[in-house]
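All protein chains but one are shown at their positions in the complex.
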Amino acid sequence: MFKYVGRRLLVVAPTLLGVMLIVFFLTYTIGNPAVLLVPPEATPEDIARVEAVLGLDQPVAVQFLRYIGRIARFDFGVSFYSDRPALNLVVQRLPATLQLSLVALVIAILIGLPAGLFGALWRGKFADVALSASVLFGMSIPNFWLGLMLIILFGVQLRLLPISGSGTPAHLILPAITLATGMLAMIARLVRNDLLDVLNADYVRTARAKGVSNTIVFIRHALKNALTPVITVLGLQLGALLGGAIVTESVFAWPGVGRLILQSIERRDYPVVQAATFILAVIFILTNLVVDVVCATLDPRIVYE
Amino acid sequence: MRISPGKLALSILLLLITGLGLAQKDIVIGADTNGEHYDPQRGLSGSAHIMMAMFDGLTRLDPDGTLRPSLAESWELVNNNTWRFTIRQGVKFHNGESLDANVVKLNIDRLITPHQTRASLGSTVTGATVVDDYTIDITTVDTDPLLPSKATGFLIGPASMEQDPDNDSTEFNRHPIGTGPFKFVEDVPGEYIRLEANPDHWNGAPEATSLTFRIIPDRSVQLAELISGGVDFIENVTPELIDLVNRSDVAHVVQTGSAISHTIVFRQDVESPLQDKRVRQAINYGVDIDTIIDNVLSGYATPLATVVLPIALGYNPDVTRYPYDPERARELLAEAGYPDGVAIEFDFTPSIGELYNTEVLQAIARQLEGVGIKLHLNSLEYGIAIQRVYGDDTVNPAFRWQWKTWYNDPDSILYGFFSTGGSASYVSYPEIDDMLHRARYNLDNEERAQIYRDLQVIIKEEAIHLPLYNLQTLYGVSDRLDWQPRVDGRLYFAQTKFRD
Partner (left out) sequence: MSNVLAKLVRSPLFIAGVIFLAPAIAFAIGAQWIAPHDPNEQVLSLRLRPPVWQGGDAGHLLGTDALGRDMLSRVIYGARVSLLIGVAVVVISGLLGTLVGVLAGYFGGWLDNLLMRIVDTFLAFPFLLLALAVMAVLKPGLWNLIMVLALTSWVPYARVARVRARALKGTEFVEAAQALAAKPLAIMGRHILPNISSSLVVIACFEIGAAMLAESTLSFLGLGISPDIPTWGMTLNQGRSYLLFAWWPTTIPGIFILLTVFGVNLVGDGIRDATDPRTRR
């Protein structure tokens, strides 16, 4: 296992490099930032001047080499708009994003896991259908709709919770619920499904036949093995959350990474887009590695060589 | 993070305290976004409201658009390409530095430095010469009648802003220092920027003790905050919600005409039926804008005959819209050789055009379909649209656009839309070019106005655009405030009074 992790860590740098190469060309295809930076009355000469300041007048090859040179030194440049170092801008937003993502994830697990578990135990019974229906209901509500309704109910009508912004734990509640509602259905459904798969598997039947108690079978065999797909999906969802829950962040004016990325893409603030992609890549590479290790630990049949 | 009942109670208490804080003379503004760059020469348009609070220009505009003295007490033309400004004495920056002609020169030099992104504001300026401590001459390439108006945007920072003029000083924009009615306190990117009153402002201290521009991206949430007393001010209330705001007992709606002209541009430089004047006129005859305004926009817009607004110099009230006449539209289409109708590719951007943009265009398309003109609506992402219109000119033959009129003067909008090579212009009329040029470098406002009046006749006759309307801007304002809207759409709070 250690060897495997070591090998995985070895390829982190080349993977990151690959990501950064592709992001350069992606940003290159979606337009010229200079046009968006100048006022509408700007002449083509004005645009050309701004291009020169930003170094966008150079041939692509030159720009690319410069870019690689900078990336190699972890220098992502400064935002075209705020003149602040791009990487700092992204890192600054991470704590708010982490807070929201983790709270949402915990809520989703606390509700989704038992919902899936009982769904599997009561398979086909009314309670199972009701549980499935309610989690699917949550999943199908668009985040902006749910967010606004929660705001109107708890913020405007009852005045129990702040409407938008951040700063106190109370500010976290509504956005976290909004995010969790969208995620917990996936968890519940996967847990239910995989538990059913495992409960019917031969070795579990054998254990049962040997007279091992239901609960022990459940915990020792079924749950552990059933969890691997769930954990895999959780890893992806956590990564996606960290990359930004754009809609939820916008509704609740939450100062997270998602809004920063959206804004930077919309106005072609390439240094920030590139820095954000870099951070996202690191996050996904690490969470996927952790997920792989956790899965291999839980289910001994999974062997990575 | 665990949220205990104690913490919850505490945060509710905090909320109450911040609620009480509002009883003080703080103004919280709910903004779509904040600019992030507060350098007087480099800050971008997104920062405008905030910059205007922290900095003063050489001149300023009244709410109705009248030009007034600001850091310059007076100005005069000393020869055809030199404007002389007399600088106000005794003005101090927020950090105690003094204002004089040398400081102004430093700012002008910085504005026209080639690599400034806002340099087009000073595009006619060639330089500045200090005459004495409080007198400065600004020279222009040619006679520029609009220079004193443009000087509203010549914001002035202190000498210390730039120790080394060649250095890209990025530090200053994070701790900006001006002479304006409000001083910078703190900026939390993505959340808010906070300013406090400058008690020593040359024009008197503002009544508000502080301004906070809070970013709330979602407009429904801005409204929720307003009617719950969380913010004191929002822009862009939708017409259907006016009653809700007015009935809320905490806020009211203030309405004013916007300075933005909405229009549909026809390209004449690419192969399409739109190269035929009769087709363009047919489109103008085929749209019943009044019905659309009355229904889709609940009446909160004024139809335009051309992009020139009634507030602008040289507005021609005798030029009126093409009447809605579907019969005439079909005739013209048939005359142009399209008795069976035409199909036109049309570009628009959901986020350009403000209120119910897509709905308005769908209503227009439906009306035009009735006279045999089929608009294929293609939606473009904002950045791609800007690129195609201003950058590489690859936009479709017809597209939706808008332009803001500055200083109540039509020079910029007319150049932008109708001059050969104008940034949103896809036509070339030597006659129009000549008229625009004559007006731009003319000091006699009556002559300029006459040229613009004549121009509107040509623009209408040629049906270069399908002009739409300018919207009414609806601001949601806390009942504590007496706030006055401005024709230029800028948000000023220095003169805002508190009701008791």
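Each chain carries a letter (A and B) given by its place in the written order, and its residues are counted from 1.
Operating definition for what follows: a contact is a pair of C-beta atoms (placed from the backbone, for glycine too) under 8 Å apart; a residue touches a chain by one contact, two chains touch by 3 or more.
Quick caveat, the model's predicted, so the values are computed rather than measured.
Visitor: Which listed residue, A:133, A:153 or A:216, touches the chain dropped from view?
Guide: That would be A:133, which touches the missing chain.
Visitor: Write down which of B:98, B:256, B:275 or B:362 is the residue touching the left-out chain.
Guide: Going through B:98, B:256, B:275 or B:362 one by one, B:362 is the residue touching the chain not shown.
Visitor: From the listed residues A:42, A:150 or A:261, report the one that touches the chain absent from this view.
Guide: Result: among the candidates, A:261 touches the missing chain.
Visitor: Kindly state which of the options B:73, B:207 or B:381 is in contact with the chain not pictured.
Guide: Looking across B:73, B:207 or B:381, the contact with the absent chain belongs to B:381.
Visitor: Please give every residue of chain B in contact with the chain that is not shown.
Guide: Residues of chain B in contact with the hidden chain: 219-220, 223, 238, 240-241, 244, 291-292, 295-296, 349-351, 356, 358-359, 361-363, 365-366, 376-385.
Visitor: Tell me which stretches of chain A touch the chain missing from the display.
Guide: Residues of chain A in contact with the hidden chain: 7-8, 11, 14-15, 18-19, 22-23, 26-27, 29-31, 124, 129, 132-133, 136-137, 139-142, 144-145, 148, 185-186, 189-190, 193-194, 196-197, 200-201, 225, 228-229, 232-233, 235-236, 239-240, 243-244, 246-247, 261-262, 265, 273, 276-278, 280-281, 284-285, 288, 291-292, 295, 299, 301-305.
By our rule, only the chains that are shown with their structure count from here on.
Visitor: How many angstrom lie between the CA centroids of chain A and chain B, rounded to a whole number?
Guide: About 37 Å separates the centre of chain A from that of chain B.
Visitor: Of all residues in chain B, which touch chain A in the complex?
Guide: Touch residues, chain B against chain A: 1, 3, 7-8, 10-12, 14-15, 33, 35-37, 39, 42, 44-46, 114-115, 117-121, 123, 168, 170, 173-174, 188-191, 214-218, 220-221, 224-225, 227-228, 230, 381-384, 386-387, 390-391, 403, 412, 415-416, 421, 423-424.
Visitor: Using the touch definition from the top, list the residues of chain A that touch chain B in their complex.
Guide: 30-32, 35-44, 46-47, 49-50, 52-53, 78-79, 81-84, 89, 92-93, 99, 102-103, 144, 148, 151-152, 155-156, 159-160, 162-166, 168-173, 250-253, 255-256, 259-260, 263, 265-268
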